[in-house]
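Got a structure for you, written out below as structure tokens; questions coming shortly.
Just one protein chain is left out here, and the rest sit where they should.
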Amino acid sequence: MITYLLRRTMQMIPTLFGISLISFFLMQLAPGGPIDQMADLNPHVTPEVKARIRHDLGLDKPIGVQYVHWLGQLIRLDFGESFSDHRPVIKKILERLPATLLLNILAIGVMILFAIPIGFFSSIHAGSLFDKAMSVFVFIGFSMPGYALALGLMILFGLRLGWLPVSGLSTIYFVPVPWYVHVADMARHLILPTLVLGLTDLAGLSRYMRNSMLEVIHQDYIRAAEAKGLSWWRVYGVHALRNALIPLITIFGLMLPDLIGGGVIIETIFAYPGMGRLGYEAIMTRDYNLIMAITVISAGLTVLGNFLADVLYAYADPRIRYR
Amino acid sequence: MIKIYFQRFRQNHLAMAGLLIVGFLTVLALVSPWVSPKDPSLQDLTARLQGPSPSHWMGTDDLGRDVFSRLLLGTRISLSVGFVAVGISMSVGTFLGLWAGFFGGKWDTLLMRLVDVMLSIPTLFLILAVLAFLGPNIYNVMAIIGLTSWPGLARLVRGECLSVREREYVQAAKMAGVSTARLLFIHILPNVVAPILVSATLGVGGAILTESALSFLGLGVQPPTPSWGNILSIGRDYLHIAWWLSLFPTLAILVTVLAFNLLGEGLRDVLDPRT
Partner (left out) sequence: MLSIEKLNVEYYRGGKTISAVRDFSLAINAGESVGLVGESGSGKSTVALSILRLIRPQEGHIVSGKIQFQGQDLLSLPPENMRDIRCRKIAMIFQDPFTSLNPVMRIREQMDEVLKAHPSLSASPSRLVEALEQVQLESTRVLNSYPHQLSGGQRQRVMIAIALLGQPSLILADEPTTALDVLVQKEILGVLFSLQKKLGLAMLFITHNLGLVTTYTHRIAVMKEGRLVEEGPSQAVFRQPSEAYTRQLLEAIPRLGRSTG
């Protein structure tokens, strides 16, 4: 297992390097560079001023040097200042990151909570009405634009029924309230965004679960388990399920970028104070430094997430854990 | 051989349904300017935000334009973005995948690392950022969607290429001294075509979803050109009083993407050598 993990770690490094390279490359693409973005709105900025800013920011040095400088910045997580309010970018991100992590983790929970049973029972009753109905659900899930679903749920639960709030993370109370009221309030706010984000890849995951179970069910050891006189639950819920869940870990790692990306739209629609919405605002205001920072950090989180998934996989599959 | 594929395909009812819908939509996209009942860009401020009626089958939007006609024209937008974007990603992905899979070695490692990196970067966010800087218009949208969706296909092609390369008949041909180009095109490519086709079909659905998301957020196809996504964004503003502005574009997207998905899955069932 150690060798496996070492190998995965070694693979992570070039990927992270690649991220720094690609992001650097993208930075060069912005026509005119960041200077123009900053300066074009200000008619007082003369070409001399621009040249001086360029020199200050080190943008007139050879590209190799610029890249090394960028790399250094990345390692120190120094992304400069936000164009809109001149606060350090990293600070702005760290303010919003916990909310996004909370949302994503809850969404992952929702996904797993529904996808596993759906896939499990679909495979057991393969071909039945339930299975077919679930397949329909899966196909529609693949084809539905997530933000439209968000809108639909907003109308239904927020506006018509008035059950759930449709924006933000918390209500402002004008009198002090005990902590558990805050928690309950936050929970109410989280319900809709979590549901919509979780539904993103729910369909796909349940399908993978179903297929994984089907493969496992046909293995000899399942029949051998039945021959031991074990109960149905023991055979399918323990023997089959344990084996079927393992490949899902990898699939799950592959779905991480979708979650982090989907967060942008959903956080925006629900005015959720997370990193995704920060990213949207950054794009709308062409806040260059902030955009680069969010891109790199999201990519880094994805790589980290995949690595964790790999570790989990190595732990779960004894054929890898004990070579 | 191809006949068998046709037969099996015809037996798969869902796939046939998908094919029919896709065909119908393509035709619709082509003839929409001549077929639409009303002028999609005609504003009528006296008839703003009206619900579905005999004169406006799907109601009117905030500028009094006929939603149905706009939706119809939107078909053209969505399908063209879908096809072009997938065309781009297919070309780039197949080329790189074949190169890496066939020549292996450092080309392979290089490509795989590149794919890893590109798959880690949040795609939608990146696309939004690039469009914000380069300016949102339909051509940029097509290009950028195409240029961000090739990694998955490249990985697929490279995998298929690797496994085909090791098969005996390819080894035999290689030993017999067959030229590289011939090996690639006559032996390897036909086996790789099937998953590419499946991936491309499913990819069109994905591209359409992405385009609609971009337009919804205001960075895709710009008004007054109608895209299903930007009609939905108007719908968002008038959520509580004009449900038709949200429902009909959603249905349009849903049915279209569903059709491509059914078609793609059907193709997969038919072409998969395991069945």
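As written, the chains take the letters A and B, and residue 1 is the first residue of each chain.
Assume a residue touches a chain if its C-beta (ideal position, glycine included) is under 8 Å from a C-beta of that chain, and two chains touch if they have at least 3 such contacts.
No experiment lies behind these values; they were computed from the predicted model shown.
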Touch partners, limited to displayed chains, of the chain removed from view: A
Per the definition of touch given earlier, which of A:M186, A:I246 or A:L312 contacts the omitted chain? A:I246
Out of A:L29, A:V65, A:L156 or A:A224, which touches the unshown chain? A:A224
Touch rule applied to chain A and the missing chain gives residues 126-127, 219-221, 223-231, 234, 239, 242-243, 246, 316-319, 322
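The rule is simple: only the chains that are shown with their structure count from here on.
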Between the Cα centroids of chain A and chain B the separation in whole angstrom comes to 23
Inside the complex, what are the residues of chain A that reach chain B? 11, 14-15, 18-19, 21-23, 26, 29-31, 139-140, 142-148, 151-152, 154-155, 159, 254, 257, 260-262, 264-265, 268-269, 276, 279-280, 283-284, 286, 291, 294-295, 298-300, 302-303, 306
In the complex of these two chains, what residues of chain B are touching chain A? 113-114, 116-126, 128-130, 132-134, 205, 209, 212-213, 216-217, 219, 229, 232, 235-236, 239-240, 243, 246, 249-250, 253-255, 257-258, 261-262, 265
